[in-house]
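Only one protein chain is missing; all other protein chains are in place.
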Amino acid sequence: MKKDIPTTQLCRYDETDIFVRERNLCKEVIGRMSFTDFMFLQIMGRPCGSTERAVIDAALVTLCEHGLTPSAIAARLTYYGAPESLQGAIAAGLLGVGSHFVGTMENCAKVLQEILNGQEPVEKAARNVVSRFRAAKQALPGFGHPHHRPDDPRPAALFAAGRAAGVNGRYIATLETLSHEVDSAFGRHMTINATGAIAALMLEIDVPPELMRGFAVLSRAAGLIGHLYEEQRNPSGPAIWKAADKAVPYAAE
Amino acid sequence: MKKDIPTTQLCRYDETDIFVRERNLCKEVIGRMSFTDFMFLQIMGRPCGSTERAVIDAALVTLCEHGLTPSAIAARLTYYGAPESLQGAIAAGLLGVGSHFVGTMENCAKVLQEILNGQEPVEKAARNVVSRFRAAKQALPGFGHPHHRPDDPRPAALFAAGRAAGVNGRYIATLETLSHEVDSAFGRHMTINATGAIAALMLEIDVPPELMRGFAVLSRAAGLIGHLYEEQRNPSGPAIWKAADKAVPYAAE
Amino acid sequence: MKKDIPTTQLCRYDETDIFVRERNLCKEVIGRMSFTDFMFLQIMGRPCGSTERAVIDAALVTLCEHGLTPSAIAARLTYYGAPESLQGAIAAGLLGVGSHFVGTMENCAKVLQEILNGQEPVEKAARNVVSRFRAAKQALPGFGHPHHRPDDPRPAALFAAGRAAGVNGRYIATLETLSHEVDSAFGRHMTINATGAIAALMLEIDVPPELMRGFAVLSRAAGLIGHLYEEQRNPSGPAIWKAADKAVPYAAE
Partner (left out) sequence: MKKDIPTTQLCRYDETDIFVRERNLCKEVIGRMSFTDFMFLQIMGRPCGSTERAVIDAALVTLCEHGLTPSAIAARLTYYGAPESLQGAIAAGLLGVGSHFVGTMENCAKVLQEILNGQEPVEKAARNVVSRFRAAKQALPGFGHPHHRPDDPRPAALFAAGRAAGVNGRYIATLETLSHEVDSAFGRHMTINATGAIAALMLEIDVPPELMRGFAVLSRAAGLIGHLYEEQRNPSGPAIWKAADKAVPYAAE
């Protein structure tokens, strides 16, 4: 093996067989493994245990669909202009799964790692993080939601699912401690949101923060198919165009 | 309900609850449904039975990963230039999931529908289709593979998975009849390929041809995460750049 | 030169020089050529004469900006979700520059080529085309506009620009003949639209139909920068989200 060239551990194949992560696709995978199990194996390079399965399924069903989001609107409008390319409409919708909404997941994960892996006791470390974000006038990643109050309903469901599946629970506990410190520091309750809760859950099964966004993109890809299927049968493109045009009127400088 | 405006049946939510296809996300979905089941429900608007689950899982695990495909290469090179946007790298890879490789799925499905829903007996209808494609010098969608011979190993595994899950089998049978006529007409064996087999399976569970590409895109989205995770730890971008540059030399006109 | 490998004629470079189409970038291009002239040379492989320059500039300024189009909305919403990736927002907007709006350009071009290159006299050939599209109940590519009536104002300006720049005029004349036959057949005036006029102009300077969409994409890329610059200073994403959500209400099945 030459050391100076990059390699891949994902897949090898010949005329009669395909192996993914050394599993024979046709003899060990098709008809035998669920999409969740296979995808976890392909991505992470280790088998999907029952805990991992529960966490990944919970994360993916949570982020899949939330109505006419900016991402869904972009996909629908793109399909309107380019119906020859379903993949283009999905890609357009996925391009908005970025730092503003989903980046909070990886940033929250990094905060949780910092709190748990540092020298300070968890409560003190959490308090320090809150102070730092307040001083910088930055929103704390994983907290707050524009529509859901007083609490985003998803974190409790996600934590319950994770605990029922046997996660260790230290990242969930850290996020709950952080939440307590957030409420104290701001003098009012600020909800943990879905991306914050998923960040904690994914850390419980050792998904690295910089990969978390990938699962959000995957989940949303499924959700966008549902939107585009509606668009194929009952197009909303012209109505959205008209509404947006009205919502952003022309104004001479 | 106003008739002159488009509507959506996917999702409604308020401050405390989210409903997708009228299921309470936090009480009936998270921790209770797999990603496969939930996505099928979200997209198709009907529950995912055991047959549907088996077919969708089989299709999704089949299309997820096949090594350094053009789609994976595009994603890796895009990540090399724009590591700030994991979603952009995935989107770039998905943009190549188009008519050349995956369009054969929907075209094969339409051919199978034509054969099965026409007036002629299936064998005669299949023969007519083969003649028409031969006369037009067009490749028959769902047949042939550049690497796998004499047979792509995936169709047999896919058909077995579908039959074990209780599909009716008429589209599989139609594809097998078509395969027989293809071999007769061309005087040599041409393999049914994975996209052809998946087209038949998806028809068995009433996925419309024009939506099939969506599932291929979704499956590939998962596969690309695995490639980008490798890229994060062991970048191949520079090596691929160099290799491609050498493979396509400059030639003055 | 090996025959069995693909080659490129675009660019070669070494440690001290870069040559594009055999022009020294630093000595013959930078500071000496306009973007229009250079891009035409790079794409088409021949120098941009004054006629080509006038046609390309006219086409590009025409397609650049038309307000809050679906493409601009998709770009703005994508930027809202992923402000870290200006390129992603532009790409999302470009993905909608497809068959529905811009594909008419290449289809109109092919119709004009068919009419002019066939055996029949132009008028008869034009009449045949109109009959064929009417029989198939298909819209004639290059005709009709949802907002501009009785006439899209751009074709006259485009034709004038082309003629002033010395185009031969046979494709413009063919489109005018076709327009006459369209009006006769439908018994009412249907405007030539901008994409139809640009198709004729681009044929005058030998841009192949299958490449025309590229120029539309390029022109729109510039227009989208203007939209995203507005978005950076005065975000419309939240307002468009709200308006679209209202325009496509939830309706239980």
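Should a chain be cited, it is by its letter among A, B and C, assigned in written order, with residues numbered from 1 in that chain.
Here is the rule we go by: a contact is a pair of C-beta atoms (placed from the backbone, for glycine too) under 8 Å apart; a residue touches a chain by one contact, two chains touch by 3 or more.
In this text, all values refer to a predicted model and were calculated from it rather than measured experimentally.
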Residue, one of A:T7, A:S131 or A:N168, that touches the chain absent here: A:T7
Option from C:K27, C:R134, C:H189 or C:K246 whose C-beta touches the chain left out: C:K27
Where the unshown chain meets subunit C, residue by residue: 5-18, 20, 25-27, 29-31, 33-36, 38-39, 42-44, 54, 56-58, 60-62, 64-68, 85-88, 90-92, 94-98, 102, 147-149, 151, 153-154, 156-158, 160-161, 164-165, 210-211, 213-215, 217-219, 221-223, 225-230, 232, 234-236, 239
Interface with the undisplayed chain - residues on subunit B: 67-71, 73-74, 77-85, 88-89, 91-92, 95-103, 236-237, 239-248, 250
Residues of subunit A (touch criterion as defined above) contacting the omitted chain: 1, 5-12, 22, 45, 82, 84-85, 87-88, 91, 95, 247-253
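What we mean here is this: only the chains that are shown with their structure count from here on.
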Shared interface numbering between subunit B and subunit A [over half = same, under half = different]: same
Maximum centroid distance from subunit B, chain identifier (CA atoms): C
Separation of subunit B from subunit C, taking each centre as the mean of its C-alpha atoms, in whole Å: 31
For subunit B, residues that touch 2 or more chains besides their own: 5-12, 85, 87-88, 91, 95
